[in-house]
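What you see is the complex with one protein chain gone and the rest in place.
Entry: chain A
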Amino acid sequence: MGPNVIELDNLGYNYGGGELLSDVSIQLGSGSFHFLTGPSGAGKTTLLKLCYGALTPTSGRVRAFNMDVRGLDRDQMAHLRRRIGVVHQDCRFLDHLTLKENIALPLTVSGRDIADEEANLRELLSWVGLTDRMDARPPELSGGERQRAALARAVILSPDVIIADEPTGNVDWEMSQRLLRLLVELNHMGKTILVATHDLSLIRAAKNQVQARVLRISSRQLQLAGADL
């Protein structure tokens, strides 16, 4: 395991009401694979947002690539987002763009010329099996297609860290296994992976493919889950 890419220190968070997370500490070492689990409403999505800087902790500290996330200005935050690929729970596509344009969006907004990246883009589309769907609009896609497209968009800038929020939320078992294999492949390529899921069978299936640690949120705290899974 390399140096930590993301660290949370004694982190606390609330949305203005009662404490949702308190005294949470994690270190994600470079190249590690973590699952984050817990019942619905436990705060998984919230914790991920804190990791990639979409939310600011009410107490404690978040460090990404050895930078305190709180101290970043808006431009630095944009650059941080390019180093952390995120698969959002609801995918967050732009419906007026084609699937291919959505996947290429991180390239477009970072000012790169899509024409120069055409080969990479095609390779990525075929890796997630969406080559023949690249001109479809997001609303026309099935759940599995959406999740694979979201993963493709998350990795297009070749980020060091990939954070996925319920990537197998709306897909059948077979598709969830396919997505898991993609995430494992990325981890084997050296990417740091953090996956939030309430689906324990996914975690069990991952066990014989990758060395993954499982973190569980329960009663506002984060625990390392043991063999009881």
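Going forward, a residue touches a chain if its C-beta (ideal position, glycine included) is under 8 Å from a C-beta of that chain, and two chains touch if they have at least 3 such contacts; residues count from 1.
Keep in mind that, in the parts below, contacts and distances are computed from a predicted model.
J.: Which listed name, "Acetolactate synthase", "Formate-dependent nitrite reductase, membrane component", "Glutamyl-tRNA(Gln) amidotransferase subunit A" or "Cell division ABC transporter subunit FtsX", is the one UniProt assigns to the chain that has been left out?
T.: Missing chain, per its UniProt entry: "Cell division ABC transporter subunit FtsX".
J.: In the whole complex, not just what's shown, which of A:R70, A:R92, A:R122 or A:K207 touches the removed chain?
T.: Candidates A:R70, A:R92, A:R122 or A:K207; residue touching the omitted chain: A:R92.
J.: Identify the residue among A:A78, A:M189 or A:L224 that touches the chain left out of the display.
T.: A:A78
J.: What is the set of chain A residues that contact the non-displayed chain in the whole complex?
T.: Contacting residues on chain A, toward the hidden partner: 54, 74-75, 78-79, 81-82, 86, 88, 92-94, 96-97, 101, 104-106, 108-111, 113-114, 153, 157.
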